[in-house]
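Missing here: one protein chain of the complex. Every other protein chain is in place.
In order of appearance the chains are A, B, C, D and E, and numbering begins at 1 in each one.
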Amino acid sequence: MSEPLRHLRADGTAHMVDISSKEVTAREATATGRVLLSAAAVRALREGTAPKGDALGVARLAGIQAAKKTPDLVPLAHPVAVHAVEVDLTVTDDGVEIRASVRTADRTGIEMEALTCVSVAALAMVDMIKAVDKLAVITDVMVVAKSGGRSGDWTRDP
Amino acid sequence: MSEPLRHLRADGTAHMVDISSKEVTAREATATGRVLLSAAAVRALREGTAPKGDALGVARLAGIQAAKKTPDLVPLAHPVAVHAVEVDLTVTDDGVEIRASVRTADRTGIEMEALTCVSVAALAMVDMIKAVDKLAVITDVMVVAKSGGRSGDWTRDP
Amino acid sequence: MSEPLRHLRADGTAHMVDISSKEVTAREATATGRVLLSAAAVRALREGTAPKGDALGVARLAGIQAAKKTPDLVPLAHPVAVHAVEVDLTVTDDGVEIRASVRTADRTGIEMEALTCVSVAALAMVDMIKAVDKLAVITDVMVVAKSGGRSGDWTRDP
Amino acid sequence: MSEPLRHLRADGTAHMVDISSKEVTAREATATGRVLLSAAAVRALREGTAPKGDALGVARLAGIQAAKKTPDLVPLAHPVAVHAVEVDLTVTDDGVEIRASVRTADRTGIEMEALTCVSVAALAMVDMIKAVDKLAVITDVMVVAKSGGRSGDWTRDP
Amino acid sequence: MSEPLRHLRADGTAHMVDISSKEVTAREATATGRVLLSAAAVRALREGTAPKGDALGVARLAGIQAAKKTPDLVPLAHPVAVHAVEVDLTVTDDGVEIRASVRTADRTGIEMEALTCVSVAALAMVDMIKAVDKLAVITDVMVVAKSGGRSGDWTRDP
Partner (left out) sequence: MSEPLRHLRADGTAHMVDISSKEVTAREATATGRVLLSAAAVRALREGTAPKGDALGVARLAGIQAAKKTPDLVPLAHPVAVHAVEVDLTVTDDGVEIRASVRTADRTGIEMEALTCVSVAALAMVDMIKAVDKLAVITDVMVVAKSGGRSGDWTRDP
């Protein structure tokens, strides 16, 4: 293996960064986000009367499945073996709070998987409730904690 | 074709709503969103020095491709023939503003495609810049206008 | 358009049959199937204590999503715009009965979508319950009714 | 890595179980199933005159490819690196018997891959022969043997 | 529907061109290509002894399936309903000649589907034979004829 793939390209063109020499270690990332909804939509979620059925269950599953599709959605993301996903959806007076934790034992971090999980759970939530509330807003999608890997543990300041 | 599939299910379980009797009409939807970034990240985008290469180009393309994948991501979304997609990314002092317009001639609206396009463009942007700014936030993802279909034209109040 | 693609190939090789001259008509297909389970597994489903969570909800959604993936799974199936999907799962003393109805307005029948929906719902059910019952059997997956298209309405003899 | 993701969730919601601390070991699973067909369909298979071409070859390949798609079809299945797949299709007087063996060296079992392989091979077989026999039934799809992993070797009683 | 999506963008960025106002018409495209192989590889194909099995059948099916995946592979390609695919593979003394015809009734041409079909059939052929010949070359992949659509019938000069 004579010369390694360069980490930065001279001409600034897009490329998938080389991770082949990074170590396989346990890694976890947690992301959160919110879907802002009308009072009527919140009521429909609390009463289980969203028009297309179980909105919370569908959004949770959409998020879990999307975590596995991250390398297909994010062009330069590396394929990562997703080893665990948990998604919590909490109905509040303002809408729905989403929190996702993803875990792997692989060569690179799993933050994009956590963010993709939250974003797609939010998209599915909007789809389930849009007949009741066409003004839904997805907001505050961000990584809040990660652990493992070379850079170590990190928690976002509140 | 004796009895139509029911639009609402008695037991509240998830189902894909029947659109087979809806008319094929031209439809368009526009969604917007923002990625909040640090000053250093904004500078990298303006100078074209994002570590993985052309961040704006990659995010734009990720959004366009994601619009086509909407029915694979959003569990109860209908497959829709996407006929046009445009994505505008504008670097501001606070980060990146994303605006996507999607058009079809089909039996159902295309708002979920526009929202998915914006969300995945935002995810790709976060991926391209995360080595510079791990605090990026995706926010204010929402439908701002739609036209066509039975419900007619609509623009979100500012 | 001088000469049509042939419906049968002289050399017997696989090909996707030409449907471009068939008419777009409303079409529906219903398929059924069963997953045979142990008494302990049936109890877990009835009590909602399956180890990975809401088994019936996950299987239902897996079936709906699989209907959309039929042309990706069945090599010579035509892409069909799925317009409606309903999946019913009924827990019996022997396991779970699955019934799926799929509807489209397109150029070819939608039986494969209904069968794929039932088969993948069954696979997801096995996955959800396999920690309790590793002897699960998927059985009796078949089309039971179809309507629309040139061949007209048809119901399987009981 | 302070606290592990929980194996069972208090609220019974769906989640992808954590396998990150399981060991990478060689694992194999074998599943079988049958497609029941009419005498005319069996004859077409034996004479190689199925209307869309080489039915056995197409079904075999559909099964192999589906094994790789298992995590995309089964919502809570973990991505597994499929290392070998073999599919045997045997034409009998009653239809077609399918037997698939799948092998990996990974952190979790590969039974779902073997079952998905058999199920999708069966769906493809139905598609190839449905112009001759619209009464085809997929039946007796089950795991018959597995080896490797913590639980060790196991063979289903006949 | 006030203003149409622009066909050309002022800033030269990538976008999916608007086809929503184009008519649905029958369209067909034919592409060809070649895989250059060693004498030993040609012999293995003629004798049916390629190491991974039926190379011609696998390549043919890979091509058919790839035609359906064109919009997932080619970023700005529109989703098109593929209505027919035929792939012919001919073993010559120099390797394998591939010819694919694809047909649709849709709003845009289907040349990219025909080219993708040939390219992926060629890739699959290389994969099937690479244990015998690691010097295989895919060459001369091009559109040779198309018909239908506004631009009418066209055949490439020999």
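Observations on the model:
Here, a residue touches a chain if its C-beta (ideal position, glycine included) is under 8 Å from a C-beta of that chain, and two chains touch if they have at least 3 such contacts.
All of these numbers come straight from a predicted model, not from anything done at the bench.
The hidden chain makes contact, of the residues D:Arg34, D:His78 or D:Arg103, with D:Arg103. Contact with the chain that does not appear here is found for just one residue of A:Ala41, A:Leu76, A:Ile98 or A:Ala122, A:Leu76. Within subunit B, the residues in touch with the undisplayed chain are 54, 57-58, 61. Where subunit A meets the chain that is not shown, the touching residues are 1-2, 5-6, 9, 13-21, 71-72, 75-76, 78-79, 81, 106-107.
Interface residues of subunit E with the unshown chain, by the touch rule above, are 8-9, 12-17, 33, 48-49, 51-54, 57-58, 61-62, 66, 69, 72-77, 111-112, 115-116, 119-120, 122-124, 126-128, 130, 134-143, 154, 156.
FYI, only the chains that are shown with their structure count from here on.
Because subunit A and subunit B share one sequence, their contact can be compared position by position; here over half of the interface residue numbers appear on both sides. Multi-chain contact residues of subunit D (touching two or more other chains): 9, 13-17, 54, 57-58, 61, 72, 75-76.
Taken together, the touching pairs give a contact graph of some other shape, not a line, ring, star or complete one.
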